[in-house]
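The other protein chains are all here in position, but one chain of the complex has been omitted.
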């Protein structure tokens, strides 16, 4: 029996969410997210972020959410700036380009954009023979497990305001960032500092679902047309509503992410104690420890995980992902096996 | 308490499906539809259609399935022929055009394409100054409740073969068509006569999900790239697999559709008995009875449904949709109220 | 030697235009339409239309101009309303759809849109499950030789204003419309009544070139990015500038169109005198006379022209197009041959 650290979407939903779905199963609902659960979930989120005017849309998956948001925000010749490790730049099969827009990938060793990198992109694009940067895309936590501090997001907010850029935070793993031990950001901060962001459900205890929160009025008009056109308007939309109701009703969202982080912390501390190092200095639910090829071959017999990259002739880094469903037994088994 | 005949996706999933989702909830699965349930569901469907080489992809929604299939099949200058009432022509917010392709809408009083209509489209498009028709899109059952007989699909198959066109059947409501009292088509026939089609789950007892079945080898290569690029690759893909396993394990798919049709039949017979007529001669789970404006105003107090269109100064047709979850009580109440 | 009435772009440019191109040939110019001739041409056009704030862009061809203008004006889910005979609906190989937008084709027997047809399109598109009409596209003169009267454009202007639609006039054959004997519109009127329009050069004496005139400020920002992105920014842009300078310097634009209309008029009068009838009641440089199949076979030996459509078992309409270069001899020869 192999235990999986491959990702944070290997199990279904938290039992409280499933139970809620069961309870409402035979009740008739209005379709296409015009139901009362969706409305209630939106209210809960607006309250959580302390922003009455925010528009909330619940969408099944992250790639959909990214492509709809970006292609709503940009005119045809405009581009989005991303860290080169950004999900939209690497792992969405060109979904953004398929909507017609260039992703301007900036090298960022720790997976995080900075005002300097944004300025570099702006300086390069000077006239109508080049695309026009108009949006900044950041992931929090990032694809390599790092996360943004409040001062960093404030700096990004500042340059975006100044240069007329939209700031968009991909929060597929936002829960893990917000409950990390080094975090100093709140959802309220994020709502104040970004133009649009989303709160990931898929990777934090829901069957599926991302809650897109639009703060900037310019991005709101007719957004549902975009959702429908891209095939992202779920017929039984209340399924999304119910899940986000549960996540934001009794702090379940934070509890689940906290658990994922704790499991990662246990792994991290144990590996450090054993003298292992890491490819990136991650502080969330993704770890990238470096092992010898022999050790990896050995671990692969009992655990599943992805290879990150080759570090030197005899070593590679691997990616370990913990989740709301990761068990204490799984973690201890891995530590034991190492 | 209003009872809804608005559509066939007002309730969740059939209890057997929900139960199966519950049972597997905490078991770790491989993501992105590479799990064992999805593989099993595909095997069940291939067996059902008696086609070993068919490729099966499970996708969350119908608009996604339509746009991915059509934009995979067509080169940039090619177009898809549809009845003017076709879902892709009217109710998908230009999703097909958003992938770059023209929908050639042909007038079809009963919602069904014919070889003559296809020939008309071909005759009109003669050179490189016009789009090139390359695919024929049909819905079965259609958007107005009618359905294709075997001889009709054979005739479409014949002209498509002859003219080098792909034949694509949108089966969002295929269950209702296949279990209708006038039906003479089987899934096996459909697999033999079309190049690609899908079997609707959303409107027939699943929480969501459409099973796309690709018969023509030309449409198969790298299809998963298309699914991913359009944001339609569900992280927890096994949720789709489990649902279609249940639907095709013990004939549940047919049972549920049969129930929907029976409920529609009861309504239809009762309305005919009372002397009402219908806007279209539907034989599936959608009915379009014509009522006076006063009658409609009265019915709206107890039931929800969509208005179809104005018939004359004092009458409109409405759309009544039954489903696997429609209750005998609901139907009797409606008949009583009329 | 066959004489051609196939179209109005069978010859090169008016000698005055060619001469001007010759004269400037070895003078160094700034590229990409940032030269003095282009600026001068724009000034001449702004003066002609009495609109100081208009933005003028010179673009090589009509399909480019249409697709750039429409895709600049529309958000991804918005659509353009056109007569079903409109050039963008039929003869541009789906160029508009290739930019992601649906063309809403309305049947218009005389090739002209009316407020009633626009209202019909608006009434049909009611929510986010359908595209959102946002632009009205008209051709003047139309593809079947008819033309808009001032009152008609005023009525279109009125409904567009009222409904928040952009009004776009394709003027590939605007010269012929403006110099027709029944015309009561001026360029100044058009600038007052539309949001954007263009003045065709290709079909009125230039080697190539359409002068796009943007009136509505909402359509102006960053328009050159769109031109460049769609491959429509001519490196040696002054070639366009010089041609439009000549056309608008000494009324050459009107002179050339007047000649085309006169040639058509002679043909029309002669054919009427001989008892022939026409498929459409055209008043510009396109005529659609109806001949017997035998007569057509006979005419084809000496003249080239396109077939329009079959009228009855023994008759078809043909399309005769005259231009600034059509000779008196050609016209007389045709009349003689009939």
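Letters are used for the chains, namely A, B and C, taken in the order the chains are written, and counting of residues starts over at 1 for each.
What we mean here is this: contacts are C-beta pairs under 8 Å (C-beta built on N, C-alpha and C of every residue); 3 or more make two chains touch, one makes a residue touch a chain.
Since this is a predicted model, take the numbers as computed values, not measurements.
Chemist: Which of these, B:72, B:285 or B:326, touches the one chain of the complex that we don't see?
Modeler: Counting the whole complex, the residue in contact with the absent chain is B:72.
Chemist: Using the definition of touch stated at the top, determine which of B:228, B:268 or B:316 touches the missing chain.
Modeler: Reading the full complex, the residue touching the unseen chain is B:228.
Chemist: Have a look at A:14, A:57, A:102 or A:224 and name the one touching the chain we're not showing.
Modeler: The missing chain is touched by A:102.
Chemist: Which residue among C:230, C:259, C:295 or C:319 touches the omitted chain?
Modeler: Checking each option in C:230, C:259, C:295 or C:319, the one touching the absent chain turns out to be C:230.
Chemist: Out of C:64, C:146, C:176 or C:194, which is the one that touches the chain we can't see?
Modeler: The one listed residue touching the chain not shown is C:64.
Chemist: Of the residues listed, A:35, A:92 or A:210, which one is in contact with the missing chain?
Modeler: Once the missing chain is taken into account, the touching residue is A:92.
Chemist: Touching the missing chain, which residues of subunit A?
Modeler: 76-77, 79, 90-94, 97-103, 128-131
Chemist: So that we can see where the missing chain sits, which residues of subunit C does it touch?
Modeler: Contacting residues on subunit C, toward the hidden partner: 3-4, 6-7, 9-13, 15, 18, 21-22, 24-31, 60-68, 92-95, 98, 202-203, 207-208, 225, 228-236, 239, 325.
Chemist: Kindly note down the residues of subunit B that lie in touch with the hidden chain.
Modeler: Subunit B touches the chain not shown through residues 71-72, 75-77, 99-100, 128-129, 131-132, 222, 224-229, 233.
Just so it is clear, only the chains that are shown with their structure count from here on.
Chemist: So what's the Cα centroid distance for subunit A and subunit C, whole Å?
Modeler: Roughly 50 Å, centre to centre.
Chemist: Between subunit B and subunit C, tell me the centre distance in angstrom, where each centre is the average of that chain's C-alpha atoms.
Modeler: 42
Chemist: Give, as an integer number of Å, the spacing between the C-alpha centres of subunit B and subunit A.
Modeler: For subunit A versus subunit B, the centre distance works out to 33 Å.
Chemist: Please list all residues of subunit A that touch 2 or more other chains.
Modeler: 225, 228-229, 233
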